[in-house]
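One structure coming up, written as C-alpha coordinates, with questions to follow.
The complex appears here minus one protein chain, its other protein chains still in place.
Moving on to subunit A:
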Amino acid sequence: MSSVPMEMKENTVASSKWLDAHYDPVANLYTFTSCIALADLHGDGENKLVVGDLGTGACNMKLKVYRGTGLLSENTLLDLPTGLVSFLMDKHEPRTPAIAVASGPFIYIYKNLRPYFKFTLPPLEVNALEQDVWSQAKEDMIDPMTLKEMLEGIRDKADIPLSVRSLRFLMLEPQDMEEFVNLHKQQPIRRQTVITCIGTLKKNMADEDAISCLVIGAESRDIYILDPEAFTILCKMSLPSIPTMMDVTGQFDVEFRITVACRSGNIYILRRDSPQPKYCIELSSHPVGLVRMGKNVVVGCAQETLQCYTQKGKKLWTTYLPAPVTTMAMMDLPTRGFQAVLVGLANCEVHVYRDKNLVSTIKTPDVVTSICFGRYGREDGTLIMTTKGGGLIVKILKRTAVFEEKDSVPGPPLAQSIRLNVPKKTKLYVDQTMRERENAIAMHRAFQMDLSRMRLAAARAYVKALESSQTPMSASLSEPLKMNAVVQGLGPSFKLTLNIQNTAACRPVMNLAISFLYDEALYSMRTAFFKIPLLVPGLNYPIDTFVECLTDKGISDVIKVFVLREGKSAPLLTAHINMPVSEGLALN
(Lines give C-alpha, C1' and ligand atoms only; values in the text may rest on other atoms or scores of the structure.)
Protein backbone atom coordinates (compact mmCIF):
# COMPACT_ATOMS: atom_id res chain seq x y z
CA MET A 1 0.00 0.00 0.00
CA SER A 2 1.33 3.36 -0.91
CA SER A 3 0.24 4.96 2.33
CA VAL A 4 2.69 2.88 4.40
CA PRO A 5 5.78 5.00 5.04
CA MET A 6 8.89 3.68 3.39
CA GLU A 7 10.75 3.28 6.63
CA MET A 8 8.06 1.17 8.25
CA LYS A 9 7.86 -1.06 5.22
CA GLU A 10 11.59 -1.66 5.28
CA ASN A 11 11.40 -2.45 8.95
CA THR A 12 8.64 -5.01 8.66
CA VAL A 13 10.35 -6.67 5.74
CA ALA A 14 13.63 -6.81 7.61
CA SER A 15 12.19 -8.01 10.89
CA SER A 16 10.26 -10.72 9.12
CA LYS A 17 13.57 -12.40 8.38
CA TRP A 18 14.21 -12.86 12.09
CA LEU A 19 12.24 -14.53 14.86
CA ASP A 20 12.47 -12.87 18.28
CA ALA A 21 13.53 -15.79 20.43
CA HIS A 22 14.51 -13.99 23.60
CA TYR A 23 15.01 -10.50 24.98
CA ASP A 24 16.09 -9.77 28.52
CA PRO A 25 16.70 -6.03 28.98
CA VAL A 26 18.13 -6.61 32.46
CA ALA A 27 20.36 -9.62 31.83
CA ASN A 28 23.19 -7.66 33.47
CA LEU A 29 25.65 -8.62 30.75
CA TYR A 30 28.27 -6.02 29.94
CA THR A 31 30.59 -7.26 27.26
CA PHE A 32 32.16 -6.83 23.83
CA THR A 33 32.31 -8.99 20.73
CA SER A 34 35.82 -10.16 21.63
CA CYS A 35 34.56 -11.68 24.90
CA ILE A 36 31.68 -13.79 23.64
CA ALA A 37 31.65 -17.25 22.08
CA LEU A 38 29.35 -20.14 21.23
CA ALA A 39 30.55 -23.63 22.05
CA ASP A 40 29.28 -27.15 22.62
CA LEU A 41 30.72 -27.16 26.13
CA HIS A 42 29.09 -30.42 27.22
CA GLY A 43 29.40 -32.36 23.99
CA ASP A 44 25.62 -32.87 23.81
CA GLY A 45 25.10 -31.18 20.45
CA GLU A 46 23.59 -28.15 22.15
CA ASN A 47 25.74 -25.04 21.93
CA LYS A 48 26.08 -22.80 24.96
CA LEU A 49 26.79 -19.11 25.05
CA VAL A 50 29.98 -18.25 26.91
CA VAL A 51 30.45 -14.63 27.95
CA GLY A 52 33.32 -12.86 29.64
CA ASP A 53 31.28 -10.27 31.53
CA LEU A 54 33.18 -7.07 32.31
CA GLY A 55 30.70 -6.21 35.03
CA THR A 56 30.27 -2.63 36.12
CA GLY A 57 33.55 -0.84 36.66
CA ALA A 58 36.16 -2.84 38.53
CA CYS A 59 33.99 -5.48 40.13
CA ASN A 60 31.60 -8.26 39.19
CA MET A 61 33.77 -9.63 36.39
CA LYS A 62 32.35 -13.05 35.62
CA LEU A 63 32.57 -15.93 33.21
CA LYS A 64 28.94 -16.67 32.43
CA VAL A 65 27.45 -19.59 30.54
CA TYR A 66 23.94 -19.48 29.09
CA ARG A 67 21.86 -22.41 27.97
CA GLY A 68 18.81 -21.40 25.93
CA THR A 69 17.17 -18.50 27.70
CA GLY A 70 18.67 -19.14 31.12
CA LEU A 71 21.97 -18.68 32.91
CA LEU A 72 23.62 -22.05 33.48
CA SER A 73 26.71 -21.11 35.49
CA GLU A 74 28.92 -18.27 36.66
CA ASN A 75 32.61 -18.18 37.61
CA THR A 76 34.23 -15.12 39.14
CA LEU A 77 37.04 -13.60 37.09
CA LEU A 78 39.97 -11.96 38.87
CA ASP A 79 40.51 -9.23 36.33
CA LEU A 80 38.80 -7.57 33.39
CA PRO A 81 38.61 -9.95 30.43
CA THR A 82 40.04 -8.63 27.16
CA GLY A 83 39.22 -11.63 25.04
CA LEU A 84 37.56 -15.02 25.19
CA VAL A 85 37.79 -17.97 22.81
CA SER A 86 36.68 -21.58 22.84
CA PHE A 87 39.09 -24.14 21.39
CA LEU A 88 39.83 -27.83 21.36
CA MET A 89 43.11 -28.38 23.19
CA ASP A 90 43.47 -32.16 23.08
CA LYS A 91 42.14 -35.30 21.44
CA HIS A 92 40.62 -36.75 24.61
CA GLU A 93 37.07 -38.04 24.47
CA PRO A 94 34.57 -36.51 24.91
CA ARG A 95 35.72 -33.77 22.56
CA THR A 96 34.56 -30.84 24.59
CA PRO A 97 36.18 -27.48 23.96
CA ALA A 98 38.12 -25.52 26.54
CA ILE A 99 37.59 -21.83 27.18
CA ALA A 100 40.48 -19.38 27.24
CA VAL A 101 39.94 -16.03 28.93
CA ALA A 102 42.63 -13.40 28.50
CA SER A 103 43.00 -10.77 31.17
CA GLY A 104 46.07 -8.71 32.00
CA PRO A 105 49.20 -10.74 31.20
CA PHE A 106 47.38 -14.03 31.84
CA ILE A 107 45.31 -16.56 29.99
CA TYR A 108 43.00 -18.61 32.17
CA ILE A 109 42.05 -21.92 30.66
CA TYR A 110 38.80 -23.55 31.78
CA LYS A 111 37.90 -27.16 31.08
CA ASN A 112 34.40 -28.34 31.91
CA LEU A 113 33.97 -24.84 33.31
CA ARG A 114 36.58 -25.48 35.98
CA PRO A 115 39.90 -23.59 36.13
CA TYR A 116 42.47 -25.82 34.50
CA PHE A 117 45.60 -23.84 33.71
CA LYS A 118 46.99 -20.32 33.89
CA PHE A 119 49.41 -19.09 31.27
CA THR A 120 51.52 -15.98 31.87
CA LEU A 121 53.14 -14.00 29.10
CA PRO A 122 56.95 -14.04 29.36
CA PRO A 123 58.32 -11.01 31.20
CA LEU A 124 59.94 -8.30 29.15
CA GLU A 125 63.56 -7.28 29.33
CA VAL A 126 64.30 -4.96 32.26
CA ASN A 127 66.43 -1.87 31.80
CA ALA A 128 69.91 -2.65 33.17
CA LEU A 129 70.36 0.84 34.57
CA GLU A 130 67.05 0.62 36.40
CA GLN A 131 68.11 -2.74 37.83
CA ASP A 132 71.39 -1.16 39.01
CA VAL A 133 69.70 1.74 40.70
CA TRP A 134 67.32 -0.53 42.58
CA SER A 135 70.11 -2.83 43.74
CA GLN A 136 71.86 0.24 45.13
CA ALA A 137 68.66 1.14 46.92
CA LYS A 138 68.44 -2.41 48.23
CA GLU A 139 71.86 -2.03 49.85
CA ASP A 140 70.75 1.33 51.24
CA MET A 141 73.49 3.05 49.27
CA ILE A 142 71.11 5.74 48.03
CA ASP A 143 68.17 7.52 49.65
CA PRO A 144 64.73 7.66 48.07
CA MET A 145 65.22 11.18 46.74
CA THR A 146 68.36 10.18 44.81
CA LEU A 147 66.57 7.07 43.59
CA LYS A 148 63.81 9.27 42.29
CA GLU A 149 66.21 11.55 40.45
CA MET A 150 68.09 8.67 38.87
CA LEU A 151 64.93 6.89 37.77
CA GLU A 152 63.64 10.10 36.22
CA GLY A 153 66.87 10.36 34.28
CA ILE A 154 66.46 6.82 32.99
CA ARG A 155 62.80 7.36 32.15
CA ASP A 156 63.58 10.32 29.95
CA LYS A 157 66.46 8.77 28.01
CA ALA A 158 66.36 5.00 27.91
CA ASP A 159 65.14 2.80 25.03
CA ILE A 160 63.70 0.21 27.36
CA PRO A 161 60.89 1.73 29.39
CA LEU A 162 60.74 1.56 33.17
CA SER A 163 58.92 -1.18 35.04
CA VAL A 164 55.54 -0.59 36.60
CA ARG A 165 57.18 -0.55 40.04
CA SER A 166 59.46 2.37 39.15
CA LEU A 167 56.65 4.26 37.48
CA ARG A 168 54.47 3.89 40.54
CA PHE A 169 57.33 5.00 42.74
CA LEU A 170 57.76 8.16 40.69
CA MET A 171 54.13 9.07 41.27
CA LEU A 172 54.45 8.99 45.08
CA GLU A 173 54.53 11.91 47.48
CA PRO A 174 57.98 12.30 49.19
CA GLN A 175 56.70 11.11 52.58
CA ASP A 176 55.46 7.76 51.16
CA MET A 177 58.68 6.95 49.28
CA GLU A 178 60.66 5.43 52.12
CA GLU A 179 57.96 2.94 52.96
CA PHE A 180 57.48 1.95 49.30
CA VAL A 181 61.20 1.32 48.80
CA ASN A 182 61.42 -0.81 51.93
CA LEU A 183 58.41 -2.82 50.90
CA HIS A 184 59.58 -3.59 47.36
CA LYS A 185 63.36 -3.44 47.30
CA GLN A 186 63.83 -7.13 48.10
CA GLN A 187 61.80 -8.37 45.15
CA PRO A 188 63.34 -8.59 41.69
CA ILE A 189 62.12 -6.10 39.12
CA ARG A 190 59.74 -7.43 36.50
CA ARG A 191 58.37 -5.78 33.43
CA GLN A 192 55.13 -7.29 32.27
CA THR A 193 53.03 -6.64 29.17
CA VAL A 194 49.30 -7.26 28.82
CA ILE A 195 47.23 -9.16 26.28
CA THR A 196 45.16 -7.00 23.94
CA CYS A 197 43.52 -9.61 21.72
CA ILE A 198 43.21 -13.36 21.35
CA GLY A 199 42.33 -15.77 18.56
CA THR A 200 42.68 -19.41 17.59
CA LEU A 201 44.56 -21.17 14.80
CA LYS A 202 44.11 -24.81 13.77
CA LYS A 203 47.25 -26.80 14.44
CA ASN A 204 47.56 -29.09 11.45
CA MET A 205 44.10 -30.06 10.28
CA ALA A 206 41.30 -28.01 8.83
CA ASP A 207 38.51 -30.10 10.39
CA GLU A 208 35.80 -28.51 12.46
CA ASP A 209 36.99 -30.49 15.50
CA ALA A 210 40.73 -30.09 14.99
CA ILE A 211 43.06 -29.02 17.77
CA SER A 212 43.77 -25.29 17.80
CA CYS A 213 46.64 -23.12 18.97
CA LEU A 214 46.00 -19.87 20.78
CA VAL A 215 47.17 -16.70 19.07
CA ILE A 216 47.65 -13.68 21.30
CA GLY A 217 48.44 -10.07 20.62
CA ALA A 218 50.23 -8.11 23.35
CA GLU A 219 50.71 -4.48 24.27
CA SER A 220 54.45 -5.07 23.62
CA ARG A 221 53.63 -5.14 19.87
CA ASP A 222 54.17 -8.88 19.70
CA ILE A 223 52.07 -11.75 18.47
CA TYR A 224 52.54 -15.12 20.17
CA ILE A 225 51.32 -18.51 19.03
CA LEU A 226 50.92 -21.05 21.83
CA ASP A 227 50.99 -24.82 21.71
CA PRO A 228 47.53 -26.10 22.69
CA GLU A 229 48.72 -28.90 24.97
CA ALA A 230 51.97 -27.68 26.51
CA PHE A 231 51.23 -23.95 26.38
CA THR A 232 54.74 -23.21 25.18
CA ILE A 233 55.40 -20.41 22.74
CA LEU A 234 55.63 -21.90 19.27
CA CYS A 235 56.24 -18.70 17.44
CA LYS A 236 56.66 -15.00 18.16
CA MET A 237 56.19 -12.24 15.64
CA SER A 238 56.65 -8.49 15.97
CA LEU A 239 54.55 -5.64 14.69
CA PRO A 240 55.31 -1.94 14.20
CA SER A 241 52.31 -1.03 16.38
CA ILE A 242 50.09 -2.35 19.15
CA PRO A 243 47.57 -4.95 17.98
CA THR A 244 43.92 -4.41 18.97
CA MET A 245 41.91 -6.79 16.80
CA MET A 246 42.86 -9.92 15.01
CA ASP A 247 41.63 -12.45 12.51
CA VAL A 248 43.44 -15.75 12.07
CA THR A 249 43.05 -18.29 9.28
CA GLY A 250 44.88 -21.36 8.04
CA GLN A 251 46.84 -24.02 9.92
CA PHE A 252 49.95 -23.52 11.98
CA ASP A 253 51.92 -26.37 10.44
CA VAL A 254 50.88 -25.63 6.86
CA GLU A 255 50.19 -22.00 6.07
CA PHE A 256 48.45 -19.33 8.02
CA ARG A 257 47.64 -15.69 7.84
CA ILE A 258 47.02 -13.30 10.69
CA THR A 259 45.28 -10.03 9.92
CA VAL A 260 45.92 -7.57 12.73
CA ALA A 261 44.35 -4.16 13.17
CA CYS A 262 46.59 -1.89 15.20
CA ARG A 263 46.15 1.10 17.43
CA SER A 264 48.08 3.20 14.92
CA GLY A 265 45.25 2.82 12.40
CA ASN A 266 47.13 0.36 10.22
CA ILE A 267 46.29 -3.22 9.39
CA TYR A 268 49.14 -5.69 9.01
CA ILE A 269 49.06 -9.11 7.46
CA LEU A 270 51.43 -11.71 8.91
CA ARG A 271 52.19 -15.04 7.30
CA ARG A 272 53.77 -18.25 8.41
CA ASP A 273 57.06 -17.74 6.64
CA SER A 274 57.63 -14.10 7.49
CA PRO A 275 58.23 -12.85 11.02
CA GLN A 276 57.72 -9.29 9.78
CA PRO A 277 54.37 -8.11 8.39
CA LYS A 278 53.97 -8.98 4.75
CA TYR A 279 51.43 -6.32 3.79
CA CYS A 280 50.19 -3.13 5.36
CA ILE A 281 46.85 -1.38 4.89
CA GLU A 282 46.89 2.26 5.94
CA LEU A 283 43.40 3.32 6.95
CA SER A 284 42.17 6.88 6.79
CA SER A 285 40.64 6.56 10.26
CA HIS A 286 40.87 4.14 13.15
CA PRO A 287 39.51 0.61 12.84
CA VAL A 288 36.60 -0.27 15.12
CA GLY A 289 35.71 -3.68 13.77
CA LEU A 290 37.45 -6.25 11.61
CA VAL A 291 35.90 -9.17 9.74
CA ARG A 292 37.50 -11.38 7.14
CA MET A 293 35.29 -12.40 4.19
CA GLY A 294 37.05 -15.09 2.22
CA LYS A 295 40.21 -13.45 1.02
CA ASN A 296 39.17 -9.90 1.76
CA VAL A 297 39.10 -7.86 4.93
CA VAL A 298 36.11 -5.70 5.85
CA VAL A 299 36.94 -2.94 8.32
CA GLY A 300 34.54 -0.67 10.14
CA CYS A 301 36.22 2.69 10.60
CA ALA A 302 35.71 5.44 13.15
CA GLN A 303 34.67 7.80 10.34
CA GLU A 304 31.35 5.96 9.86
CA THR A 305 32.52 3.95 6.90
CA LEU A 306 32.82 0.30 6.05
CA GLN A 307 35.81 -0.47 3.85
CA CYS A 308 36.89 -3.60 2.08
CA TYR A 309 40.48 -4.46 1.17
CA THR A 310 42.13 -7.39 -0.54
CA GLN A 311 44.76 -9.38 1.31
CA LYS A 312 47.41 -7.36 -0.45
CA GLY A 313 46.02 -4.07 0.78
CA LYS A 314 44.13 -2.93 -2.31
CA LYS A 315 40.91 -1.09 -1.51
CA LEU A 316 37.84 -2.64 -3.14
CA TRP A 317 34.98 -0.49 -1.90
CA THR A 318 33.73 1.91 0.76
CA THR A 319 30.21 2.16 2.12
CA TYR A 320 29.02 5.10 4.18
CA LEU A 321 27.16 4.29 7.36
CA PRO A 322 24.41 6.34 9.03
CA ALA A 323 26.07 6.25 12.47
CA PRO A 324 29.34 5.32 14.18
CA VAL A 325 30.19 1.62 14.33
CA THR A 326 30.02 0.04 17.78
CA THR A 327 30.99 -3.49 16.88
CA MET A 328 31.23 -5.95 14.01
CA ALA A 329 30.90 -9.68 13.52
CA MET A 330 30.78 -12.27 10.81
CA MET A 331 27.51 -13.92 9.79
CA ASP A 332 28.33 -17.31 8.34
CA LEU A 333 25.67 -19.84 7.34
CA PRO A 334 27.59 -22.63 5.64
CA THR A 335 24.44 -24.75 5.16
CA ARG A 336 23.00 -22.03 2.94
CA GLY A 337 26.32 -20.79 1.56
CA PHE A 338 25.62 -17.35 2.95
CA GLN A 339 28.21 -15.00 4.38
CA ALA A 340 27.71 -11.41 5.45
CA VAL A 341 29.04 -8.81 7.83
CA LEU A 342 27.02 -7.69 10.83
CA VAL A 343 27.64 -4.09 11.84
CA GLY A 344 26.32 -2.71 15.12
CA LEU A 345 25.69 1.03 14.95
CA ALA A 346 25.33 3.73 17.57
CA ASN A 347 21.82 4.57 16.29
CA CYS A 348 20.39 1.32 17.71
CA GLU A 349 20.54 -0.60 14.45
CA VAL A 350 22.41 -3.63 13.27
CA HIS A 351 23.08 -3.71 9.56
CA VAL A 352 23.73 -6.82 7.52
CA TYR A 353 26.06 -6.18 4.61
CA ARG A 354 26.68 -8.58 1.81
CA ASP A 355 29.66 -7.10 0.01
CA LYS A 356 28.83 -3.42 0.01
CA ASN A 357 25.09 -3.99 -0.15
CA LEU A 358 22.86 -3.53 2.85
CA VAL A 359 20.62 -6.60 2.79
CA SER A 360 18.86 -6.31 6.14
CA THR A 361 18.45 -3.84 9.00
CA ILE A 362 17.62 -4.92 12.52
CA LYS A 363 16.35 -2.32 14.94
CA THR A 364 17.38 -2.90 18.53
CA PRO A 365 15.95 -1.37 21.70
CA ASP A 366 19.41 -0.21 22.82
CA VAL A 367 22.89 0.27 21.36
CA VAL A 368 24.48 -3.09 20.69
CA THR A 369 27.99 -3.61 22.06
CA SER A 370 28.59 -7.23 21.15
CA ILE A 371 27.38 -9.47 18.35
CA CYS A 372 27.80 -13.17 17.82
CA PHE A 373 26.22 -15.24 15.06
CA GLY A 374 26.24 -19.01 14.89
CA ARG A 375 24.76 -22.18 16.29
CA TYR A 376 23.13 -21.68 19.66
CA GLY A 377 21.22 -24.50 21.27
CA ARG A 378 20.24 -26.51 18.23
CA GLU A 379 19.59 -23.59 15.93
CA ASP A 380 22.23 -22.78 13.33
CA GLY A 381 21.22 -19.27 12.40
CA THR A 382 21.12 -17.59 15.78
CA LEU A 383 22.07 -13.97 16.28
CA ILE A 384 23.11 -13.01 19.79
CA MET A 385 23.55 -9.40 20.79
CA THR A 386 24.22 -7.70 24.11
CA THR A 387 23.47 -4.06 24.68
CA LYS A 388 25.09 -1.09 26.36
CA GLY A 389 22.49 -1.28 29.13
CA GLY A 390 23.33 -4.92 29.86
CA GLY A 391 20.52 -6.52 27.86
CA LEU A 392 20.61 -9.80 25.98
CA ILE A 393 18.84 -10.20 22.62
CA VAL A 394 18.53 -13.52 20.79
CA LYS A 395 17.09 -13.66 17.29
CA ILE A 396 16.76 -16.66 15.02
CA LEU A 397 17.00 -16.42 11.27
CA LYS A 398 13.86 -17.83 9.65
CA ARG A 399 14.31 -20.99 7.66
CA THR A 400 12.57 -19.35 4.74
CA ALA A 401 14.37 -15.99 4.93
CA VAL A 402 16.01 -14.86 1.73
CA PHE A 403 18.31 -11.91 1.45
CA GLU A 404 17.79 -9.87 -1.67
CA GLU A 405 21.02 -9.63 -3.55
CA LYS A 406 19.91 -6.13 -4.43
CA ASP A 407 21.06 -3.16 -2.38
CA SER A 408 18.31 -1.85 -0.15
CA VAL A 409 20.09 1.43 0.62
CA PRO A 410 18.23 4.41 -0.73
CA GLY A 411 20.41 5.91 -3.42
CA PRO A 412 20.88 6.10 -7.16
CA PRO A 413 18.75 3.44 -8.86
CA LEU A 414 20.38 0.53 -10.58
CA ALA A 415 19.32 1.86 -13.98
CA GLN A 416 21.64 4.81 -13.51
CA SER A 417 24.71 2.67 -13.92
CA ILE A 418 23.47 0.93 -17.07
CA ARG A 419 25.17 2.32 -20.18
CA LEU A 420 22.78 3.74 -22.72
CA ASN A 421 23.11 2.88 -26.38
CA VAL A 422 23.75 6.43 -27.58
CA PRO A 423 23.69 6.74 -31.40
CA LYS A 424 26.69 8.14 -33.28
CA LYS A 425 26.88 11.90 -33.83
CA THR A 426 25.40 12.98 -37.16
CA LYS A 427 26.89 15.58 -39.54
CA LEU A 428 24.00 17.90 -38.76
CA TYR A 429 24.67 17.61 -35.06
CA VAL A 430 28.35 18.39 -35.54
CA ASP A 431 27.56 21.40 -37.78
CA GLN A 432 25.10 22.76 -35.23
CA THR A 433 27.60 22.35 -32.45
CA MET A 434 30.24 24.16 -34.48
CA ARG A 435 27.85 26.99 -35.26
CA GLU A 436 26.84 27.29 -31.64
CA ARG A 437 30.46 27.36 -30.58
CA GLU A 438 31.41 30.07 -33.10
CA ASN A 439 28.41 32.35 -32.69
CA ALA A 440 27.82 31.88 -29.00
CA ILE A 441 27.92 35.60 -28.16
CA ALA A 442 25.57 36.71 -30.96
CA MET A 443 23.14 33.92 -30.12
CA HIS A 444 23.16 34.82 -26.48
CA ARG A 445 22.49 38.50 -27.27
CA ALA A 446 19.62 37.70 -29.63
CA PHE A 447 18.10 35.48 -27.00
CA GLN A 448 18.45 38.11 -24.27
CA MET A 449 16.85 40.78 -26.50
CA ASP A 450 13.87 38.59 -27.34
CA LEU A 451 13.49 37.72 -23.69
CA SER A 452 13.45 41.40 -22.70
CA ARG A 453 10.90 42.17 -25.42
CA MET A 454 8.66 39.41 -24.29
CA ARG A 455 8.84 40.63 -20.71
CA LEU A 456 7.95 44.14 -21.83
CA ALA A 457 4.97 42.92 -23.83
CA ALA A 458 3.78 40.88 -20.89
CA ALA A 459 4.14 43.82 -18.51
CA ARG A 460 2.22 46.12 -20.87
CA ALA A 461 -0.63 43.69 -21.21
CA TYR A 462 -0.75 43.32 -17.45
CA VAL A 463 -0.87 47.09 -16.88
CA LYS A 464 -3.64 47.41 -19.44
CA ALA A 465 -5.63 44.69 -17.78
CA LEU A 466 -5.19 46.35 -14.43
CA GLU A 467 -6.20 49.79 -15.73
CA SER A 468 -9.40 48.56 -17.28
CA SER A 469 -10.09 46.17 -14.36
CA GLN A 470 -10.33 43.32 -16.79
CA THR A 471 -9.07 40.75 -14.39
CA PRO A 472 -11.29 38.24 -12.67
CA MET A 473 -9.39 39.13 -9.47
CA SER A 474 -9.98 42.52 -7.91
CA ALA A 475 -6.78 44.46 -7.39
CA SER A 476 -8.29 46.95 -4.97
CA LEU A 477 -7.33 46.42 -1.35
CA SER A 478 -10.70 47.52 0.07
CA GLU A 479 -12.72 45.05 -2.01
CA PRO A 480 -10.69 41.91 -2.56
CA LEU A 481 -12.99 39.84 -4.74
CA LYS A 482 -12.76 36.77 -6.90
CA MET A 483 -15.19 35.77 -9.58
CA ASN A 484 -15.65 33.06 -12.11
CA ALA A 485 -18.46 32.42 -14.51
CA VAL A 486 -19.97 29.16 -15.75
CA VAL A 487 -22.29 28.79 -18.73
CA GLN A 488 -24.64 25.82 -18.79
CA GLY A 489 -27.08 24.69 -21.42
CA LEU A 490 -27.18 23.90 -25.14
CA GLY A 491 -29.14 26.94 -26.20
CA PRO A 492 -31.01 28.87 -27.12
CA SER A 493 -31.48 29.27 -23.35
CA PHE A 494 -28.32 29.37 -21.30
CA LYS A 495 -27.90 29.51 -17.60
CA LEU A 496 -25.12 31.81 -16.45
CA THR A 497 -23.73 31.23 -12.97
CA LEU A 498 -21.35 33.73 -11.45
CA ASN A 499 -19.43 32.58 -8.43
CA ILE A 500 -18.37 35.52 -6.36
CA GLN A 501 -16.16 35.26 -3.33
CA ASN A 502 -14.92 37.83 -0.88
CA THR A 503 -11.28 36.90 -0.25
CA ALA A 504 -10.70 39.34 2.62
CA ALA A 505 -9.72 37.79 5.93
CA CYS A 506 -12.62 39.18 7.95
CA ARG A 507 -14.22 42.23 6.39
CA PRO A 508 -17.57 41.88 4.63
CA VAL A 509 -18.22 43.75 1.36
CA MET A 510 -21.46 45.64 0.74
CA ASN A 511 -23.14 47.77 -1.90
CA LEU A 512 -22.00 45.92 -4.98
CA ALA A 513 -23.86 45.53 -8.25
CA ILE A 514 -23.44 43.45 -11.37
CA SER A 515 -24.10 44.60 -14.87
CA PHE A 516 -23.87 42.79 -18.22
CA LEU A 517 -22.90 44.23 -21.57
CA TYR A 518 -23.88 42.34 -24.71
CA ASP A 519 -25.03 42.66 -28.28
CA GLU A 520 -28.77 43.08 -28.00
CA ALA A 521 -29.30 41.74 -31.50
CA LEU A 522 -27.88 38.40 -30.46
CA TYR A 523 -28.85 37.94 -26.83
CA SER A 524 -31.53 38.95 -24.45
CA MET A 525 -31.34 38.79 -20.70
CA ARG A 526 -34.15 38.92 -18.21
CA THR A 527 -32.21 41.16 -15.88
CA ALA A 528 -29.03 42.78 -17.09
CA PHE A 529 -28.35 44.54 -13.80
CA PHE A 530 -28.79 43.49 -10.21
CA LYS A 531 -27.47 44.15 -6.74
CA ILE A 532 -25.38 41.69 -4.81
CA PRO A 533 -26.14 40.95 -1.16
CA LEU A 534 -23.60 41.47 1.56
CA LEU A 535 -20.57 39.19 0.96
CA VAL A 536 -19.32 37.38 4.04
CA PRO A 537 -15.58 36.64 3.71
CA GLY A 538 -14.62 33.20 2.47
CA LEU A 539 -18.06 32.06 1.33
CA ASN A 540 -18.89 31.39 -2.29
CA TYR A 541 -21.98 33.19 -3.64
CA PRO A 542 -23.41 31.64 -6.79
CA ILE A 543 -25.59 34.09 -8.72
CA ASP A 544 -27.74 32.68 -11.51
CA THR A 545 -29.24 34.43 -14.45
CA PHE A 546 -30.63 33.32 -17.82
CA VAL A 547 -29.56 34.35 -21.31
CA GLU A 548 -31.61 33.80 -24.42
CA CYS A 549 -29.88 33.48 -27.76
CA LEU A 550 -31.90 35.27 -30.45
CA THR A 551 -30.15 34.14 -33.57
CA ASP A 552 -30.22 30.81 -35.35
CA LYS A 553 -27.28 31.56 -37.61
CA GLY A 554 -24.84 29.67 -35.49
CA ILE A 555 -22.83 32.64 -34.33
CA SER A 556 -21.81 33.52 -30.81
CA ASP A 557 -20.43 36.55 -29.06
CA VAL A 558 -18.81 37.68 -25.82
CA ILE A 559 -20.89 38.80 -22.85
CA LYS A 560 -19.03 41.11 -20.52
CA VAL A 561 -19.73 41.07 -16.81
CA PHE A 562 -18.85 44.02 -14.59
CA VAL A 563 -18.83 44.09 -10.85
CA LEU A 564 -19.45 47.64 -9.77
CA ARG A 565 -19.34 49.56 -6.61
CA GLU A 566 -22.24 51.91 -5.95
CA GLY A 567 -21.36 55.46 -6.85
CA LYS A 568 -18.31 54.56 -8.93
CA SER A 569 -18.22 54.10 -12.66
CA ALA A 570 -14.96 52.14 -12.98
CA PRO A 571 -15.67 48.45 -12.49
CA LEU A 572 -13.97 46.49 -9.74
CA LEU A 573 -13.88 43.34 -11.79
CA THR A 574 -14.47 42.44 -15.39
CA ALA A 575 -15.07 39.06 -16.89
CA HIS A 576 -15.51 38.14 -20.56
CA ILE A 577 -17.71 35.16 -21.10
CA ASN A 578 -17.25 33.46 -24.44
CA MET A 579 -20.75 32.21 -25.14
CA PRO A 580 -21.06 28.85 -26.86
CA VAL A 581 -22.91 28.56 -30.17
CA SER A 582 -26.58 27.80 -29.62
CA GLU A 583 -27.23 24.26 -30.75
CA GLY A 584 -30.91 24.02 -29.93
CA LEU A 585 -33.75 25.56 -31.93
CA ALA A 586 -36.10 27.99 -30.34
CA LEU A 587 -39.45 26.36 -29.89
CA ASN A 588 -41.47 29.33 -30.99
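Miscellaneous remarks
In this text, a contact is a pair of C-beta atoms (placed from the backbone, for glycine too) under 8 Å apart; a residue touches a chain by one contact, two chains touch by 3 or more; residues count from 1.
Basically, contacts and distances are computed from a predicted model.
Per the UniProt record, the absent chain's protein name among "non-specific serine/threonine protein kinase", "NEDD8-activating enzyme E1 catalytic subunit", "Molybdopterin synthase sulfur carrier subunit" or "ADP-ribosylation factor-like protein 6" is "ADP-ribosylation factor-like protein 6".
Checked against the full complex, the candidates A:G70, A:P423 or A:G567 give a single residue touching the omitted chain, namely A:G70. Within the complete assembly, A:I396 is the residue of A:L121, A:L358, A:I396 or A:V509 that touches the hidden chain. Although one chain is not displayed, subunit A still touches it through residues 19-22, 68-70, 335, 376-380, 394, 396, 398-400.
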